[in-house]
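Of the protein chains in this complex, one is absent; all others appear in place.
This part shows chain A:
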Amino acid sequence: MAADVAGARRTPWVLLSPSLATISLLLIVPMLFIVVYSFWLRTATGADQVGFYLDNWIEVLGDRFYRDILFQTLLIAFYTTVICAFVGYIPAYFVANTRMKSKAFLLLLLMLPFWISYIIRTMSWINILGTSGALNTLLISIGIIDDPIQMLYNQQTVVLGLVHYLLPFMILNVYVSLDGIDKNLTEAAQSLGCTGFQAFREVTLPLSMPGLAAGSLLCFVLAAGTYITPIVLGGPRDAMFANLVFEAIVTQLNWPLGSALSLVLLALLGALVVIYTRYLGIDQIAKSFK
């Protein structure tokens, strides 16, 4: 019997061990490694000088170039998040409150973008806004313009692409918290004399905050970590921080510098995640998987 109890105690660890081993070996150890690696030095010959050098960190934290791009990255992520919050709240509210049979269909449609590749959704905007795209063709055919105008490859199109990519995350998270609100609450507020809008502002909106916060966190972190959208939809001046990481690692092969750069990104976005989970818990995000 004692052996049985010990066995039962061991079972979860046996089940968990393959996953934990994978995550430790392929994630935790590599993360610790790049922390150490960021203090090494890439020499002119291409070999790494092992040691404790602050050069990479001084370059990354001291150079205006990096700071400007970091600021630009956070700004783009901020715009994206705010737009997603405003634009995403409305359909989330509609889907949560509609009595139509189409509710299930609308929800299914919301899941679709998750199944469509990010690169395709990003590049699809070239068909819309490009010089031979839908919008230019339309404007020329109705005679508003004579020659196609270049609408692509600027900061706005980067934000547009990111909003398009991240909006479903926001809608789904807000929907989950709106759907969980007891309808009697808003009815009670209204029967006590609130107008519809007051009931929304005083009851629905505060109760949907956890979803809005979870959606915003996801949008911000994913937007700030992207490097594909600025390459596909941005101009040469619209590089984001992750583009620097890619350049350092893949193009310049300066791995210690690339390590320091990615740790800066991790520290910033990680801090956000930690603050968020401290106040709201990680469970909110997991909810949208159900």
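Here is the rule we go by: contacts are C-beta pairs under 8 Å (C-beta built on N, C-alpha and C of every residue); 3 or more make two chains touch, one makes a residue touch a chain; residues count from 1.
One rule holds in what follows: contacts and distances are computed from a predicted model.
Colleague: Which one, "Spermidine/putrescine ABC transporter permease", "Acyl carrier protein", "Aspartyl/glutamyl-tRNA(Asn/Gln) amidotransferase subunit C" or "Tetratricopeptide repeat protein", is the UniProt name for the chain you do not see?
Modeller: Not shown, but named in UniProt as "Spermidine/putrescine ABC transporter permease".
Colleague: Pick out which of A:Ile76, A:Leu167 or A:Val203 touches the chain that's been left out of the picture.
Modeller: Answering carefully, the residue with contact to the hidden chain is A:Leu167.
Colleague: Where the complex has a chain not shown, which of A:Trp13, A:Phe52 or A:Tyr279 is the residue touching it?
Modeller: Of these options, the touching residue for the absent chain is A:Trp13.
Colleague: Please identify which residue in A:Gln49, A:Asn127 or A:Gln252 touches the non-displayed chain.
Modeller: A:Asn127
Colleague: For the chain not shown, which residue from A:Cys194, A:Ile231 or A:Leu280 touches it across the whole complex?
Modeller: Of these options, the touching residue for the absent chain is A:Ile231.
Colleague: Taking the full complex into account, what residues of chain A touch the chain not shown?
Modeller: Spelled out for chain A, the touching residues are 9, 11-13, 15-16, 18-20, 22-23, 26-31, 33-34, 37, 87-88, 90-91, 93-95, 106, 109, 112-121, 123-128, 130, 132-134, 137, 164, 167-168, 171, 196-197, 221, 224-228, 231-232, 242, 245-246, 249-250, 255, 258-259, 262-263, 265-266, 269-270, 273, 282, 286, 289-290.
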